[in-house]
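What follows is a single structure, written as structure tokens, with notes after it.
Heads up, one of the protein chains got dropped from this complex, but the rest are sitting where they should.
The block that comes next holds subunit A.
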Amino acid sequence: MTDTPKLAPAFWRGFRHGLPFILVIVPFGLLFGVAGTEAGLNLAEVMGFSILVIAGASQFTAVQLMSDNAPVIMVLLTSLAVNLRMAMYSASLAPHLGTAPSWQKSLIAYFMVDQVYVMSIQDYEARPAQSRGQKMAYYAGICAVLCPQWYVSTWVGAVVGKAIPPEFALDFAVPITFLAMLAPALRSLPHVAAAGVSVGVALALAWMPSGLGLLIAAVAAMATGAQVEQWQNRKRAA
């Protein structure tokens, strides 16, 4: 590796840029550990989620539907739907990292968490002269600081969670976490319209078997967002 000296600064820049997100990842991981345990999963199962899936929002979705005893297929479809956005991340990283060897792309894919993606793509666009190796090093730097925190905080939440009394109303930590992830994303009319349709259809179809109403609501909401965006574009063009 003749270009090793150039990789270290990119790695450490990524590491530094990842540090503030510890404040998000740790409480989120703790909450997942608590929520999973409260729902009735044992330590190995809670850790199985955080290590094999490593995608907070979909893990919460799965646990929520599982505590409603939704059919297995509904749990899977709805939780995977939450992760569809990652196909978009993958598409947008492809021009930068798509030529890497498969084993490297597998690692990139495994660690493709929201914060890692957002910070990396911003860095690649801000510093277009970087080699692929430097881009990889930056990505690895963020993962190195964030991903271990996810495992450890999940573990702590799962172990400590049982000791937390019901007066703390931790049942409501899950809705609050979802709303908190969601609210900053309500940044344009199409986003707000999609969210509104999602709420309306999900509530109207709440009588359906668990998960099915939500799946229909999500598809309707995605179509709404896309449609409103197109109307706006046409209006701007006209």
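Assorted remarks:
The criterion applied here is as follows: a contact is a pair of C-beta atoms (placed from the backbone, for glycine too) under 8 Å apart; a residue touches a chain by one contact, two chains touch by 3 or more; residues count from 1.
To be clear about the criterion, contacts and distances are computed from a predicted model.
Taken from the listed names "AzlD domain-containing protein", "Hydrogenase 2 b cytochrome subunit", "D,D-dipeptide ABC transporter permease" or "Serine kinase", the protein name that UniProt assigns to the chain not shown is "AzlD domain-containing protein". Contact with the omitted chain, checked across A:Ala10, A:Val34 or A:Val75, is made by A:Val75. Residues of subunit A in touch with the missing chain: 23-24, 27, 39-41, 45, 48-49, 52-55, 57-58, 61-62, 64, 66-67, 69, 72, 75-76, 78-91, 93-95, 97-99, 102, 105-106, 108-110, 112, 166-167, 169, 171-187, 190-191, 194-199, 201-203, 206, 213-214, 217-226, 229-230.
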